[in-house]
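Below, a portion of the complex is reproduced, with chain positions unchanged.
Naming follows writing order (A, B and C), and every chain is counted from residue 1.
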Amino acid sequence: MSKTSHTVSVKSGLPPASLVHVGEKHGYVHAITVINYNTETFRKKTLTSIDEVHALVTDDTITWVIIDGLHDVRAVEGLGQLFNIDGLVLEDILNTHQRPKLEEYSNFLYIVIKSLALVNHRKITVKYEQLSIIILKNVILTFKEKPDTVLDVVIERMAVENSPIRQYGADYLAYLIMDAVVDEYFTLQDRFDEFIVNVEDELLTNPTPKTLYIIQKIKRELIYLRRTVTPMRELFKILQRSNSAFIQEDSRRYFGDVYDHSIRISEAVDSYRDLITGMLDIYLSSISNKMNETMKILTVFSSIFIPLTFIAGIYGMNFHYMPELEWRWGYPAIWVVFIVVTIALLAYFKRKNWL
Amino acid sequence: MSKTSHTVSVKSGLPPASLVHVGEKHGYVHAITVINYNTETFRKKTLTSIDEVHALVTDDTITWVIIDGLHDVRAVEGLGQLFNIDGLVLEDILNTHQRPKLEEYSNFLYIVIKSLALVNHRKITVKYEQLSIIILKNVILTFKEKPDTVLDVVIERMAVENSPIRQYGADYLAYLIMDAVVDEYFTLQDRFDEFIVNVEDELLTNPTPKTLYIIQKIKRELIYLRRTVTPMRELFKILQRSNSAFIQEDSRRYFGDVYDHSIRISEAVDSYRDLITGMLDIYLSSISNKMNETMKILTVFSSIFIPLTFIAGIYGMNFHYMPELEWRWGYPAIWVVFIVVTIALLAYFKRKNWL
Amino acid sequence: MSKTSHTVSVKSGLPPASLVHVGEKHGYVHAITVINYNTETFRKKTLTSIDEVHALVTDDTITWVIIDGLHDVRAVEGLGQLFNIDGLVLEDILNTHQRPKLEEYSNFLYIVIKSLALVNHRKITVKYEQLSIIILKNVILTFKEKPDTVLDVVIERMAVENSPIRQYGADYLAYLIMDAVVDEYFTLQDRFDEFIVNVEDELLTNPTPKTLYIIQKIKRELIYLRRTVTPMRELFKILQRSNSAFIQEDSRRYFGDVYDHSIRISEAVDSYRDLITGMLDIYLSSISNKMNETMKILTVFSSIFIPLTFIAGIYGMNFHYMPELEWRWGYPAIWVVFIVVTIALLAYFKRKNWL
């Protein structure tokens, strides 16, 4: 979440549609991968220059171009020229602070989604990556912030000899990509489920200010997660009902499936928020309970020994005429008094269930 | 609710529409039951293989196929082929993490609902089971996660000689199934009503951290219940207004009845949430009250005996010239002082309503 | 509100449309009243058997049939047959856990509303009664759970010689009934207004755990009230805009009036909820305030006498060489010290506004 902190206003003052990479610089090597496939064929090439892409687009295969890393602005620009992509879209691709969205153009569909990776499993630190997908006729362009493994599962499955996936069109490939991205959200959901159960246990056994800090951290992640999931859900809803020329009617059902998944994630996020509110209440009341315990100990100690001290104080007085002092059994008698008072007070606190 | 925790991301990485059972493995014996009925007849058969189903579908009866247990993927697949069910639907049937939903296909209606069973009456532990219903022309297929008694009430009523139920079509049977499922929610509602009254009493008489734990548990169950009831309500609303070929116009009224029931349950769930919020406030304030009581006891004891001890301390001093010490009535006088101070302070606290 | 607790699931397992009375058994004598009226005439008869109703329905008068008490299922059934009422409607009439609703049938309008009675004025215990109204052409049927006075105001007004009410049709009579029912809600609103002011005063002067209990009780009543008022408001909204054959165009304006009233009640309920939330905050902070007061008393007592005791303790020591002990003015001097210390500390606490 912290990645938004310092850069959202970087472009202030620049003219619109100027191509500048806005977002975290990852310092990864820029990579261009081109995959061609049809029912029979599957070819994968890693290019060094965007100029080679043109030669690889063929009519009889579906072409998938994957750009890893956005700091090479010219690569994005070149691809934009090759496939006749609107300048504003290229600008959006380079600015990784986009909200998930869908834009329909006459010659392509532009989709922005956010893939997600759990950086730190123990602390639930989530890293979001912007994934831009452009659906043309028989061509899919995907732009990623950095090289990672989020799309590998799709490529692997496709690479399998006679994979049934290869029978479908470019829109199905787009679906596969989105499905792979959404699956990562389920992984996060599992992690949250586990985490929340652990924190709840901690709250009941040993709540510390650190627990509260962790709760606030989860809350923060949930806020950001919600801001990401909600527009993605809307996007899938539109895709499911879209009558765009780039989505075949049969494929809508698949997007409906992704839509269902996004609703489930979105509902889970809402549930977590409710549970977290409950946790805070447990935390606060457990602090109060502890304070009550402390107070009881203080009260028991004080209430027993302060009267006893007073009694001892009485016979520490130096009056000349204090007959008890001369009694033979005075001292043993006072011990009896001490013990009786103590037992009486202990019984009193026992009856109050404090001991 | 815990059953969602570990498995939602199991399918990550698998191609869509691959038939795999996603959900809790129940380890029950897989059972296939086929019921044929019309106004005169009622036949019930338990099969061991899905291949025998085909022979049992007759034109003059309504056929109801019940599958208990989903781990035998081939049974679902076979039934899918027999009745020409879409692959995505079969996949959804096997994945028991679906949201309740209704999907209209050209040759059937696909409905997912969640039936519910109270596992532990004292602790309100609820077990949800996914029930998939496929409404074809004169055929109803139901898929259950495990064998249980939720549909027995329907079968029993149907088995009665000349049962009026048998005069209606397959859509009416679907209604009966949903009605039986929704009735279980009312049983849960009764249990919740009772439970909340008990917890409220406990809160007022003897609130413990355990009470808070139970409240959080109910909250958790309510969150999950709400996530189940809300889409079911929407589903029944659509059914009530549906102009599907598989729902006769006369039957819509019945679905309207189930819709009404689901609204009532949904409203009850919302009420419980409000009441639970109130309980938390009662809990917190009852802790504060207790702390106040503790504090009062401490204050009364300290405020009475500390001054007395001071007075005793005065006459415990060893100054050579302390005239009081030599007085004949010094010691009795000091006792009078002790008693007067004590009575004054007791009166003070009495007036403050602390005693 | 408690009346819902035990019976909502009673019908679980029964076939739909079976006529069984579901609800609280009131044990009242079953009563059938038939009123005939037109501009000139007004006749009121109390029947013992439902069979006599048929003879009393005349073309030139409006007929109003009132059934008090629902445990005689055959009476409802008989009336249903006489006026050709759908079985599902009869079932709904007998089940007193309905939500307020409006159902349009080809031959009648079916309306369910909840009338209300304040059982206990001091504790705001509200008793709800289900009132089913069936509007036919020139005939109104009303079904009540038990005999009470809620409709008496309508009958009395109608009985007046040449009452202008008698000029209107059956729909106007239905309006009069609903208006009488809604008026009871205003009585409750007045009671709530008064009650809340009282509880607020109590909160500021003498908050006790019992006050909190009462607040939670009001909250509970408000939740139930809201669940009753909201669907009634929707019902009146629909009636106001209805183009049913059973509502004359001129009468819609009257239903608009009832709709306005229901909005006002509904808004009042929402306001009470807000106020009650505020009360809880006042309660919690008043407890905290009290604890603070307790603490201050403890602190003042301890902080003054503990130092004094220490000083007395010094001169209670038995060192052989303690020159002060031998001073002629030692004892009086120590009293000066006691008094100076006490005054200094009192001044300190005075400056802190604790005294």
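Keep this in mind: contacts are C-beta pairs under 8 Å (C-beta built on N, C-alpha and C of every residue); 3 or more make two chains touch, one makes a residue touch a chain.
No experiment lies behind these values; they were computed from the predicted model shown.
J.: Tell me how many copies the full complex contains, given that 3 of them appear here.
T.: 5
The criterion applied here is as follows: only the chains that are shown with their structure count from here on.
J.: What topology does the chain contact graph adopt: line, ring, star, complete, or other?
T.: Here the contact pattern is a line, an open path with two ends.
J.: Count the residue numbers both chain B and chain C use at their shared interface, divide by all numbers used there, and answer same if that is over half, different if under half.
T.: Because under half of the interface numbers appear in both copies, chain C and chain B meet with different residues.
J.: Could you say which chain's mean Cα position falls nearest to the mean Cα position of the entire protein shown?
T.: Nearest to the common C-alpha centre lies chain B.
J.: Farthest chain from chain C, comparing Cα centres?
T.: Result for the farthest chain: A.
J.: Report, in degrees rounded to the nearest 5, the angle of the rotation taking chain A onto chain C when the C-alpha atoms are fitted.
T.: With C-alpha atoms aligned, the rotation comes to 145 degrees.
J.: What whole-Å value do you get for the distance between chain B and chain C if each is reduced to the mean of its CA atoms?
T.: 27
J.: Just the number, please: Cα centre separation of chain A and chain C in whole Å.
T.: 43
J.: Find every residue in chain A that makes contact with two or more other chains and list them.
T.: Residues 316 of chain A each touch two or more of the other chains.
J.: Please name which positions on chain C make contact with chain B in the complex.
T.: Within the complex, chain C contacts chain B at residues 4-6, 8-9, 11-13, 15-16, 88, 97-99, 101, 209, 212-213, 216, 219-220, 223-224, 227, 280, 283-284, 287-288, 290-291, 294-295, 297-298, 301-302, 305-306, 308-309, 312-313, 315-318, 322, 324-328, 330-331, 334.
J.: In their complex, what parts of chain A are in touch with chain B?
T.: Listed in rising order, the residues are 153, 157, 164-165, 175-176, 179, 183-184, 186-187, 189-190, 193-194, 197, 200, 204, 253-254, 257, 260, 263-264, 267, 271, 274-275, 278-279, 281-282, 284-286, 288-289, 291-292, 295-296, 298-299, 302-303, 306-307, 309-310, 313-314, 316-322.
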